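Removed: one protein chain of the complex. Kept in place: all other protein chains.
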Amino acid sequence: MIGMAVIGCGRIGRMHARNLARHARVRLVSVFDVAEQLARETAVELGVKTAASVDEIWSDVKVEAVLIASPTDTHVPLIAAAVAAGKAVLCEKPIDLDLERARAGWAALSKKKPPVMLAFNRRFDPSFRALRERLHAGEIGRLEVAVITSRDPAPPSAAYIKASGGLFRDMTIHDFDMARYLAGDIEEVFAFGSSLVDPEIGRLGDIDTCTLTLKARSGAQIQINNSRRCSYGYDQRVEVFGSKGMLQAGNQRATVVESWNAERTAARDPLLNFFIERYREAYDAEVDAFVAAIEGRSAMSPDYADGIAALELADAALRSLKSAAAVKL
Amino acid sequence: MIGMAVIGCGRIGRMHARNLARHARVRLVSVFDVAEQLARETAVELGVKTAASVDEIWSDVKVEAVLIASPTDTHVPLIAAAVAAGKAVLCEKPIDLDLERARAGWAALSKKKPPVMLAFNRRFDPSFRALRERLHAGEIGRLEVAVITSRDPAPPSAAYIKASGGLFRDMTIHDFDMARYLAGDIEEVFAFGSSLVDPEIGRLGDIDTCTLTLKARSGAQIQINNSRRCSYGYDQRVEVFGSKGMLQAGNQRATVVESWNAERTAARDPLLNFFIERYREAYDAEVDAFVAAIEGRSAMSPDYADGIAALELADAALRSLKSAAAVKL
Amino acid sequence: MIGMAVIGCGRIGRMHARNLARHARVRLVSVFDVAEQLARETAVELGVKTAASVDEIWSDVKVEAVLIASPTDTHVPLIAAAVAAGKAVLCEKPIDLDLERARAGWAALSKKKPPVMLAFNRRFDPSFRALRERLHAGEIGRLEVAVITSRDPAPPSAAYIKASGGLFRDMTIHDFDMARYLAGDIEEVFAFGSSLVDPEIGRLGDIDTCTLTLKARSGAQIQINNSRRCSYGYDQRVEVFGSKGMLQAGNQRATVVESWNAERTAARDPLLNFFIERYREAYDAEVDAFVAAIEGRSAMSPDYADGIAALELADAALRSLKSAAAVKL
Partner (left out) sequence: MIGMAVIGCGRIGRMHARNLARHARVRLVSVFDVAEQLARETAVELGVKTAASVDEIWSDVKVEAVLIASPTDTHVPLIAAAVAAGKAVLCEKPIDLDLERARAGWAALSKKKPPVMLAFNRRFDPSFRALRERLHAGEIGRLEVAVITSRDPAPPSAAYIKASGGLFRDMTIHDFDMARYLAGDIEEVFAFGSSLVDPEIGRLGDIDTCTLTLKARSGAQIQINNSRRCSYGYDQRVEVFGSKGMLQAGNQRATVVESWNAERTAARDPLLNFFIERYREAYDAEVDAFVAAIEGRSAMSPDYADGIAALELADAALRSLKSAAAVKL
């Protein structure tokens, strides 16, 4: 059992706290949020302590590891502080909105090989993971083309958009990581994007719909498409095409019920909506992997460098969007 | 090219005439119906002759074979006359509503091994045929259980019901033949049935919904379910379960389009509706097989004896329905 | 939080103990098995007490409810003792192999309306439950035909078969309960059955393959098919057909990955295998329902009477198998 604290008790922080509280290999010790009320509610719900400050967490010997789910601009300093305090870190994506800050943070730490893992949850989805394992085991030969579809059910608030760093750093970041997870290092990025869903998003200088093409060092070509709105739910799919076949991992529903009537046949449920439901198993597996890495049974993966690599792709995509040309990394 | 005539120009007879008219290996010579007007319309549409009588057909040297789609009670005498005239016969199901008449008809003919084929169209459906070939090739080992689903889109008229010989002889007859096609000889039959769809059918002494179990000589158990009404179209499915696996052959639609929206995902088209659309390929393959048998390249199959065997099962099912006990054949 | 003890630490008892140990609304207090070693292993694994006897459980005030997973012939007396001790009971199926014993047990208790629930796990499967709710909400009109497929991955040991009470009481019992869950009271049963899978099962006087038809008081007809062996995994399906449409609930897999290659397309994983994996969510929901009933928020359902009703159907099926005739209840 690994003693853990959660820093940040917003929507995703609270979800993580709940997962940790019922996880077989973790003992949730305390939670913290600068908004004290959020921390208190979470602590009461889960029967754990509220830390009065992050320093209290750093000095708590019962806390061996922290999960950082605070605002993005706090990730880099919190990771540094946690590592200094000897804690292992599982940090939410993105590592930072500013690539230079992210790189500087890692430059200061990387020599010590600190136990830091990035929470790219999709790598732990049983279907995406199985797809990758079968791909890497050679089932479909060499990877030639991948198609990644990622559509959110509904656009976030204007406030969220403003603080998000833009579509590529906030949402596509997952797909950049998925591209690397499947195809390895990426050499070149091209992006089309526009605001088709919500004119307000355009007014804020962001886009809500994009189509990207990536070229991997291996030669594989990866297509990504994103939308901030998807009427039928949270659309999350991966298709990999190789010299000997194809593997697809599709969407998931709450039941396997099909309905047949005079209008239509074999109709399925709406999709699991949203990430908390869709990636429930992935969040558990992510913690399993983190615990295994703390216990030395495997490496921290994805790590801080993977977080930087995804952010580099986001920045390259932004440059491509502005220049209407492919950008080399 | 085989010269053919069609006897009976009702709904199914006209469908056959149209199929024959465009079939690559057949030349449709003439059509006949006691309702002259029906014959004339069909002949005009297809640019062929109207025969004034069946005798005109028997004596027409251009007619090598006939397709009999006249009322059921004319099948046995017409087969006899056609065989006497030296014509090959493709006869619609059922062979007769009266088992003794059917047997007597065959007793008078069978020694000559006349070229008579029964039009059990489902044997020629590419999917059911492929399923059976894979089953018989051993892909799933020994057949243990089969489930046959057969549901018509809507109940026929009261007039049709009255003349139909009842659900088992009119509709289930196809499933009895399918059971024999898949599992060979049947030894025992049990039937439940009732009128759930249309009380008028019950008043006419017939049933519109039934569930049957058959036991084959091989030991295989076959479940059949039928309904005279199916809101989502013409439901035609076969599932065979064996010691090493399962094969299923499901329904068919006009397109492969799927629709996804806020209410439901992956919804398919309604089913092809009704037998003319659903078994279009089967009707062509049936004529191919008939022509091949006429040309001596294969046996007539299914033959008159198969028609009798299916009728025996229908009669046994009727006895089972009345006695609430299994009936041995 | 409900304090619970588990009686019986065999395969299924241990599964229940593990589920209860991690269930949010239950505190597992102790476990018991006449084979002390089994109890001790379970207790150590889960960090709970080993009860030295059932009496220790009856007198433990921290135990408000018990889960009975001991051999079938102990169910009736253990339920009586638990009720006498004021404990709520969640008892594994079947209630007993002897209908008279089961009825006598209930006769002695039923007036007190004791809090006894039967563990028919499939009623709590999210897909079967959703299918039933949609059926009962009228989505497909009146139920006319149901098809229940239930095939186990592999036959149990001869020792298990001998003690099982036979296929109908051991395995089909779930399908009898499912038939009642979907269609209400059953009036008539017909059964075919034989030993196609393993001759040894036949030598033991049991069958391993069966096809049944049930008629409900409502008029609905239900087909069940069972096999003790299914090469592709644990096949668990329900189809309900009504006047306005059809609902199906199919099988489940560990991932949503599809594979496409030169031999075949869109191939899915093997099925979840066996009940512990397939009904994982159902077992949790079953405990939820049990806790809700203890807390008075709902009735105990399914209850002891449902256990008797399923056993009555098993006995009727056995008489039908022997007589080759339908048996009325």
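Chains here go by letter, A, B and C, matching the order in which they are written, and residues are numbered from 1 within each.
Throughout what follows, contacts are C-beta pairs under 8 Å (C-beta built on N, C-alpha and C of every residue); 3 or more make two chains touch, one makes a residue touch a chain.
Predicted model only: the values in this text are computed from it and were never measured.
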item	value
Partner chains on view for the chain not depicted	A, B, C
Touch criterion as defined above, residue of B:Leu247, B:Val287 or B:Leu321 at the omitted chain	B:Leu247
Contact with the hidden chain (one of B:Ala35, B:Ala108, B:Ala262 or B:Ala299)	B:Ala262
Which residue of B:Ile57, B:Ile95 or B:Ile140 touches the chain not shown here	B:Ile140
Sole contact to the chain not displayed, among C:Ser70, C:Asn121 or C:Ser259	C:Ser259
For chain C, residues in touch with the removed chain	231-233, 251, 253, 259-271
Touch list for chain B against the chain that is not drawn	22, 24, 126-127, 130-131, 134, 139-140, 244-252, 254-262
Absent chain, residues of chain A that touch it	140-142, 144-145, 147, 149, 151, 188, 190, 192, 194, 196-197, 209-213, 215, 219-223, 225, 227, 229-232, 235, 241, 243-246, 323-326
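Convention: only the chains that are shown with their structure count from here on.
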item	value
Interface residue overlap between copies chain B and chain C, same or different (over half shared)	same
CA centroid of chain B to CA centroid of chain C, Å	41
For chain B, residues that touch 2 or more chains besides their own	231-232
